[in-house]
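Every protein chain of the complex appears in place save one, which is left out.
Naming follows writing order (A and B), and every chain is counted from residue 1.
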Amino acid sequence: MDDNNKKSPLKLPQNSIKYARVIAALLLLALLILRGVNVAREAQLGSDTWLRLSVSGLVIGSMYALIAIGYTLVYGILFMINFAHGEVMMIGSFGGYFIFELFNTIPTTAADGSQSTFLNTSPVLAILIAFIVGMIIAAVAGYYLERIAYRPLRGAPRLVPLISAIGASIFLQNAGQLLFGPQRRQYINPTVLERGIGWNIELGGSQVVITYTGIFTLILSAILMVILFLLVQRTKLGRAMRAVAQDKQTAALMGIDVDQIISRTFVISGALAGAAGVMWGIHNGLFNYFVGFIPGIKAFTAAVLGGIGNIPGAMVGGFFLGIIESIGPAILGIDFQLKDVIAFTILILVLIFRPSGILGEALTEEKL
Amino acid sequence: MNPVLETRHVSKIFGGLTAVNNVDIVVPEGSIASIIGPNGAGKTTLFNCISGFYKPETGNVLYYGSPIQGMLTDKIASMGIARTYQNIRLFKAMTALENVMVGFEPRLTQGWLTAVLKTPGYLKEQNYVIREASKLLDYVGLKGLGDNLAINLPYGAQRRLELARALANKPKLLLLDEPTAGMNPQETDEMNSFIRQIRDDLNLTIVLIEHDMRVVMNISDQISVLDYGKKIAEGDPKQIQSNPKVIEAYLGPGAAALSEKYRREKKQ
Partner (left out) sequence: MNKESLRKSVSSALVVGIIIIFLALIDFHVVLAGMIQKLFGKQLYSGRLPDAGFFLVFLGLIGIWNGWRAARLDQQENKSLFQCIACSAAAGLTTGLVVAVYAVIVGSIDAQGTDLRVYLSLLSSDSIQFFLFQQPVFIGGLIHLGFGTLLAAAGGFMAALYYRNQDQLKERLSSVKSWYQERILNKVQSVPYINYILLGIMVLLLGIMPQVWGSYWNYVMGTVGIYVLLGLGLNIIVGLSGQLVLGYVAFFAIGAYTFALTTAPEPHNLVVNFWVAILASIILAAISGILVGLPILRLRGDYLAIVTLGFGEIIRILLRSDLLKDFTMGPRGVRDIAGPTLFGREFSSSADFMYLIIIAVILSIFFAKRLQESSVGRAWLSISQDETVAQATGVDTYKYKLLALALGASLAGLGGALFASRNQFTGPEDHALMVSINVLCLVIVGGMGSIPGVILGSFALKGLPEILREMENYRMLVFGALLVVMMIILPEGLWPASRPKLEIDVGKESESPQVGAGGES
């Protein structure tokens, strides 16, 4: 082929592109390591900061993981990015918020006779109900999202459901804004789970607080992830889901109601996102209608990182992204406001050098 | 004199499944070679290895003696290998004429700038392509249908359109994947003679995958039989018809013995 194009790209033989990529990857890695070593040598940050960052990274990572699982479930079954998934998380946040608010308005007397609210005298019950409500509302939202915006577009070319998803995301965000106002609201946690308090650890001359909310988030996410894993691997529903993900037609021929399975997938992914939303509120406190957007994108990044369609991959990807995001700016010695840049850059790099993700894609190649 | 196509020890493995297992096939120039075998034997996978869609795990695909395995498919097309597909894959939203015109891509020399400016050189080339593409449409029997969208054509016409598009590459080797699938006996016969005609008119070598034995036995100079990814037999139609291994592959174990028994009984 000759090049009559003015801005003709370099016409490289195939092999040199491969070599170029390997060399570029190694160079990049070397650069990063060098930078990391430099920063460590300057030792501006004490080990207390590292601990703090790691823990907060883990906590955020666990929330990303829950949302990422939702993305991966939907992508595995429908081969589409559920752009509105972040908004489902937001709905969960609101659900939990209102429950806490409600319980906080019910006056009760505490064990020691003082005036208190229901929220604080039965915190376990309150938290339980908040999560259940948040998860249910989010699950319902996920269900209707699929019914309204995705199901009618089942056979359409890839672009069409994507646009529909974008539209749904915009709609839900703005509905949230109109309904609940643009102001940021603060979660009122039960005093037992107040933000900021936790185990104090002496390290490197200063205090590090491992917050109770953080621990709570980690444990609960882990429990949910285990439940999900068991559900997908061991139950009939899980088998059906995996079957539909592999081959819809054959699954239908085997008697599986494909529509119902797809609905249930959305319900489950919505529930997980809802849980993540409540956790976000409990741990981070402030939230509004926009809370789902960036975590949504990041969670998708995490799902892709781990290998889209791959559930353990989503979990790994979530944690990985959370930690890198937290520690990354510190290691590289750059500003925290650039931590989103790190997340996206990692995404791009992973997709260039290892498109199937960390744990490898579970989806088969396009066969001819 | 190198054969047009040769596959040497070609294997393709997907995860745990060996779809093509050490297959050697030699296709002499100017012949019509068929690849047959029960479903799932690996025939289309082999095609995909030859035309560049897959890179085989082992072995070489030699085109006039030079290895082409793993090459990009557009490069392979520009070298003179064209193919059609088992499930017709036309460019649906484009007209029939445009589908064929795309096939001229490897031979085009004009770029985007001359296209925008509509220079005389560009226009000359465009007219040439339109003229030749129309001729191809006529040749395959789709005269006058050029402006129809590809999806609007009837099934038989779509198959012929795909053929025209392949011929637009000006190939020396034509790979046809089940060209008569879904056709009734009359259409099959027409396709039969048409394949032979193409080979004669255009001096091509043709390799086909086929299930319809009428076609296979009728026009093939050479037949290779695959089963579970391995080549189990090769020869001319007569040889293959009476090959016990082939009969077993299609009809199951014991069928060969039964067939032999019938043949002996018939002779009596």
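Assume contacts are C-beta pairs under 8 Å (C-beta built on N, C-alpha and C of every residue); 3 or more make two chains touch, one makes a residue touch a chain.
Bear in mind that the values here come from a model prediction, so they are computed numbers and not experimental data.
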item: Sole contact to the chain not displayed, among B:Q126, B:N218, B:Q241 or B:S259; value: B:Q126
item: Residue of A:V37, A:L128 or A:V160 in touch with the missing chain, whole complex considered; value: A:V160
item: Options B:N22, B:S78, B:N218 or B:S259, residue touching the unrepresented chain; value: B:S78
item: Positions on subunit B where the hidden chain makes contact; value: 51-53, 72-74, 76-80, 82-83, 85, 89, 91-95, 97-98, 101-112, 115-118, 120-131, 146-147, 149, 165-166, 168-170, 172
item: On subunit A, residues whose C-beta touches the chain left out of the figure; value: 1, 5, 7, 9, 11, 75, 79-81, 98, 101, 148-149, 152-153, 156, 158-164, 166-175, 177-181, 183, 297, 300-301, 304, 334-335, 337-338, 340-341, 343-345, 347-348, 351-352, 355, 366, 368
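Basically, only the chains that are shown with their structure count from here on.
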item: Centre distance in Å when subunit A and subunit B are each reduced to the mean of their C-alpha atoms; value: 47
